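The complex appears here without one of its protein chains, the remainder shown in place.
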Amino acid sequence: MIRPPDLPSPGKILTLDDVTVSFDGFKALDGLTLSVDRGELRCIIGPNGAGKTTMMDVVTGKTRPDHGSAWFAEDVDLLALSEPEIAQAGIGRKFQKPTVFESLTVFENLELAIWGDKSFWKDLVARLTRAERRHIDDILDVTGLTTERAALAGTLSHGQKQWLEIGMLLMQEPELLLVDEPVAGMTPDETHRTAELLLSLAAEHSLIVVEHDMDFVRSIARRVTVLHEGRVLADGDMGRVQNDPLVVEVYLGA
Amino acid sequence: MLTRVVRVGRRLWTAWDADRGGTVLLVLLAGVAIAVPALNQLAPASSALHLSTYSLSLIGKYLCYAMLALALDLVWGYGGILSLGHAAFFALGGYAMGMYLMRQIGSRGVYGDPILPDFMVFLNWQKLPWFWVGFNHFWFALLVIAALPALLALLFGWFAFRSRVTGVYFSIMTQALSYALMLAFFRNDMGFGGNNGFTDFKDILGFDLHEDGTRVMLVVVTAAALAASYLACRAIVGSRAGRLFRAIRDAESRARFLGYRVESYKLWVFVFSAVLAGIAGALYVPQVGIINPGEFAPINSIEAVIWVAVGGRGTLFGAAAGAVLVNYAKTYFTGALPELWLYALGALFVLVTLFLPRGLVGLGASRRRAVQAGAAAPVIWALGSHVGVSLGSKLK
Partner (left out) sequence: MLGTELQVERRRLLDRTERSGRRARPNGALWLPSLLLALVVFAPHALAQSRDEEFLAVLGELGDASFLDKEHIVERLSRSGHPSTRAVLTAFLEDRLYVRAKDRKIVIVKSMDDGVAPFDLVDPVSLQDAGSGARDEVTRIGTNNRLRKLLKTTVARFDLSSPDPAVKLAAVQEMLRDLDQASIALLGGRAGVETDAAVKEEIETGLALAALDGGDPRARLDAVATLARRLRPQVRNRLAGVLEKGADGNFVEPDEKVRQAAAAAVRRIDRSRALYAGVETLFFGLSVGSVLVLVAIGLAITFGVMGVINMAHGELMMLGAYTTYVVQLAMPRHIGLSILVAIPAAFLVAGLAGVIVERTIIRFLYGRPLETLLATFGVSLVLQQSVRSLFSANNRSVETPPWMSGTLQLNDALAITFNRLYIVIFTLIVFAILLVVLKRTRLGLDIRAVSQNRAMAQAMGIRTGWVDAMTFGLGSGIAGIAGVALSQFTNVGPNLGQAYIIDSFMVVVFGGVGNLWGTLVGGMSMGVVNQLLEPYAGAVLAKIFVLVALILFIQRWPRGLFPQTGRAAESQ
């Protein structure tokens, strides 16, 4: 494969370059350029309409940008792949609103998230292997849902659904996790546990976390990017960003 | 020895416990396959238990409808894909069978042409159109019965699912498709008998269609086909692919972001469902003795939807039961109080959607699926015995 000149430098898990998305003239992303290192936990903050969710849509293939480029790892052109292909390539996504399969049990939800070659004909005859069962049990344990394994996902509490969705993401064994507002609607205790879980993941995986809860961001963030009007407003460690006068003005408030 | 009996017994119990409604359905179908031949062939014509020819075709018809309902429930009840084109698949299967039956008439038609069916002679056609070639063979007809609906569903579904045509849009499109097919089949130049369709069939595989014996066999075959369809649907629903299919209904984008190409899952289930509908149509035609473009009418598709809704969508046996129940009601009403039938059917649509979103099966069921299944059993029993008794006595 011939590497185009704008190919990402090695060591990056995600590279967005000059990505622009507009809806009816409104620019949701306006020349966004952003890169995330392998193994990094990056927090992205910004006011409503800053383009956080649109950025995730672009990375996961839901929205195609008007121009710009998006690379996963060194050589995967995200703009050429469909949503399932991107997922298979190793990017997992948790939605802002917890999205699980409500009419299936917790166990079945996790079963469907098993990483592997996914085709209708294989799934028609697929049986769980011992290793896969163990994996599911592990994840149930990690997410604290062991006692709910046979419950319909629709009957779970809001926080439990968030955890189940994170569990499904883990089943996928992605290299990069995009997590949209993971602690929305969680109790302080749940929030705390979520922070621990995300931190523990950061070693093996790369994470991008979008969150409004500044305490939560402070508790996990190593590096923070502030988006505003579809562009990067500020970037750096938490302390620096917090004191940036521009950020204070448009987002944090006095 | 004893341990083996215990083991078999335990396995049977587990099977029963996992799917009570389905088991009841299968047992009932076995009952039909035994009782119908017995009551028709063995019971003397004077006896109150004797099954008349009319009842035979009625039972056969209900079973075909149940199969159609099963097919529809698979895509709607489990996948949330409301197809209003299933009547078209049903009719296509029916037409394929009809073409075979027409060719079987041979020179016994009104015009006595050994090759051309009557309507072609009437239209002054000299030669059999190319698409009629091969229908003198039963195996060929069977092939087309499955392949034609499959092909249409594949083509339509491929486009639709790929473009993410979902929800009501999909319903409207399938309805338009079925309507376009109806208009097309109404045309004489299409070569399918236009308005009148096909009728006056003589025999199937050499058996006279006017003989009770042949009709009994058809009912038995239909019952077997329904049972097989049920088992196939259950297998699909119970597989991981089936679970994903249900998952798509809940959260399509989640499935996509897990790495599933959801289009292909929808497509294959849709195609399988279309084939089932086609087979149901093919079994239907020899038993009612006619197929015409009216079978494509959008209202037929929507009626099938209400059978499923009445029985309980998302429960395969419920759909089958709903089909029999509603059609039995239809037979009764259109005989006794014809002007009331459409009121009743209309009210059924409204009441079921408003008050019984999960159908009769959901009526007595609690949250647990196993219990759901159990609750359906009485419904099916009641239905079965009612139909059995009524058919035996009243419809002779």
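To keep things simple, chains are lettered A and B as they appear, and every chain counts its residues starting from 1.
Simple rule for what comes next: contacts are C-beta pairs under 8 Å (C-beta built on N, C-alpha and C of every residue); 3 or more make two chains touch, one makes a residue touch a chain.
This is a predicted model, so every value here is computed, not measured.
**Student:** Can you work out which residue in B:25, B:51, B:68 or B:82 touches the chain that's missing from view?
**Tutor:** Within the whole complex, the residue contacting the unshown chain is B:82.
**Student:** Touching the left-out chain: which of B:9, B:112 or B:346?
**Tutor:** B:346
**Student:** Determine which one of B:108, B:137, B:164 or B:210 touches the chain that has been left out.
**Tutor:** B:164
**Student:** Need a quick check: the contact residues on chain B for the chain that isn't drawn.
**Tutor:** On the chain B side, contact with the omitted chain comes from 82, 156, 159-160, 162-165, 167-169, 171-173, 175-177, 179-180, 183-184, 186-187, 298-299, 302, 305-306, 309, 339, 342-343, 345-350, 352-354, 357.
Note that only the chains that are shown with their structure count from here on.
**Student:** So, what's the distance in Å between the C-alpha centres of chain B and chain A?
**Tutor:** 45
**Student:** Which chain B residues qualify as touching chain A in the complex?
**Tutor:** Residues in contact with chain A: 236, 239-241, 243-244, 246-247, 249-251, 253-262, 264-265, 268, 367.
**Student:** Quick one: in the complex, what on chain A touches chain B?
**Tutor:** Result: residues 60, 62, 82-85, 87-88, 92-93, 95, 99-104, 108-109, 111-113, 115, 118-121, 123-126, 152, 165, 168, 172 of chain A touch chain B.
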